[in-house]
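Have a look at this one.
For this depiction, one protein chain was excluded, whereas all remaining protein chains were kept in their positions.
Order as written gives the chain letters A, B and C; numbering starts at 1 within each chain.
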Amino acid sequence: MTKVLIVYATDYQNTFKMAEALAGGVRSVADCQASVKAADAATFDDLVAADAIVLGSPVHMGSIDWRVKKFIDSCCSAAWMKDALVGKVGAVFATGSGFGNAGGGCELTMLALLNNLAELGLIIIPLPKSTPGYTTGGLQWGPYGRSANPKLEPVGVNEDMLSVARHHGIHIARAAKALQGARIFG
Amino acid sequence: MTKVLIVYATDYQNTFKMAEALAGGVRSVADCQASVKAADAATFDDLVAADAIVLGSPVHMGSIDWRVKKFIDSCCSAAWMKDALVGKVGAVFATGSGFGNAGGGCELTMLALLNNLAELGLIIIPLPKSTPGYTTGGLQWGPYGRSANPKLEPVGVNEDMLSVARHHGIHIARAAKALQGARIFG
Amino acid sequence: MTKVLIVYATDYQNTFKMAEALAGGVRSVADCQASVKAADAATFDDLVAADAIVLGSPVHMGSIDWRVKKFIDSCCSAAWMKDALVGKVGAVFATGSGFGNAGGGCELTMLALLNNLAELGLIIIPLPKSTPGYTTGGLQWGPYGRSANPKLEPVGVNEDMLSVARHHGIHIARAAKALQGARIFG
Partner (left out) sequence: MTKVLIVYATDYQNTFKMAEALAGGVRSVADCQASVKAADAATFDDLVAADAIVLGSPVHMGSIDWRVKKFIDSCCSAAWMKDALVGKVGAVFATGSGFGNAGGGCELTMLALLNNLAELGLIIIPLPKSTPGYTTGGLQWGPYGRSANPKLEPVGVNEDMLSVARHHGIHIARAAKALQGARIFG
């Protein structure tokens, strides 16, 4: 069995919906299971038990939600000290209001999440532009659910965005399966 | 007289139009003049003569157009070695297809341009979300002209985007005037 | 009087020492005062009262300490909604173990802090390479105090690093004075 851990924080359920859609994609792949945990509930042991780790966060002022960051500062930092997660698979996603029509800071936010995964030695799964739903729900680093319209009204994530998340989950699960047991590092 | 130099590269005239709109904003401020130069025509002396330096680039694969980069590698590198531009004012803008509806890599592209300006010791003018046109033409780091629709068809930059560029020019000119003669560094 | 607010978090007093050094630089400029506040004590009103805002953070897994991020998510987000800080001056600094001798993730960490400042509409003060102490204590985005040696032993920040922080404080104070009363935006 290949295990994918998805850690998220959510303000208005949009990031949670993206996390669930991604988990659905994971579960559609044979012999793969997904565990969705809020950042304040996920543990160091959850990280160690997983074959792939996915982090999702709302974009707040162009960087990670502080609850996700608190999880990183405590659990992921500890794993970094011990080289405990090297060689697992990693990926990210984000949500946000997207005010300005240019991503609203989602690129640096995803890169902040990815910086953590790279430091842990995780193999990173990007989001190819050929992914279904990419037209309105994606960046090369992962799915992005824009949850507000141009007037900053909270319209929520749409089907395209959830579709991108679902397919990202499929990709992550497949990569984790393909790399399971392979010795890449060390 | 306060002088603003705008250096750009363009593929389909969109970045050029943004450069011209920005120059128009500069020229609307009393005692300010703007010079718009293509990256392969701008020189080290142009940099030294300016009070403010603005770089604009199409987004290609999430980073700067190579022609702008060639200008940076030759002229700006030389200025860095000599600390020749420390204390001037700097700003950026970009254009791109924006495929995916999440900025299409414009954030890292603007940061690559800004990394150059920061290394040169320039004081950076951001783009406040209250700028007219920001709704569909901006990121915190500068104006972004999305020139393609969701189907990747080249529809060109719109009035909102040009408006953001124009106001960015006004802000840059005012800042360069306010800081002219001030000794900030050294 | 020109007021500079410095908000920080600290684990082993290194970021605090850098904050104090930076405050010392501010206070050496005529008619300038500095206020140093821990991230969990700083308030929205502190932000509004300041002419310049400086954020300092330890680097944890290549991004901001969660306590600084919590301050940003609460106080700075609120200021963004209201456009309450547009046109003030902003700057950043960081500390970290620097393992690997290539910055240890400090560049993305400073950019995460700066993304917040840019969204707030702050004019960014970079760190020119001509700043005293830069040789071992700086990046173009701000002072960096490397507090561990290559073996990850905690040796603390050195005089060069504190010198860079002090001069950054001088630059920030001068810029805030020069721009005080100037109308740049809107």
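We adopt the following convention: a contact is a pair of C-beta atoms (placed from the backbone, for glycine too) under 8 Å apart; a residue touches a chain by one contact, two chains touch by 3 or more.
None of the values given here were measured: they were computed from a predicted structure.
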Among B:K3, B:K17, B:K69 or B:R146, contact with the omitted chain is made only by B:K69
Touching the hidden chain, out of C:K17, C:K69 or C:R146, is C:R146
Out of B:G56, B:G87 or B:G105, only one touches the absent chain, namely B:G105
Residue list for subunit A contacting the dropped chain reads 80, 83, 86-87, 111, 115, 117-131, 140-141, 171, 174-175, 178-179, 182-186
Across the whole complex, the chain not displayed is touched by subunit B residues 60-66, 69-70, 72-73, 76-77, 80, 105, 108, 111-112, 115-116, 118-120
Absent-chain interface residues of subunit C come out as 62, 98-108, 111, 129, 134-140, 144, 146, 150-151
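In this section, only the chains that are shown with their structure count from here on.
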Expressed in whole Å, how far the mean CA point of subunit B lies from that of subunit C is 25
Among subunit A residues, those touching two or more other chains are 62, 105, 108, 111
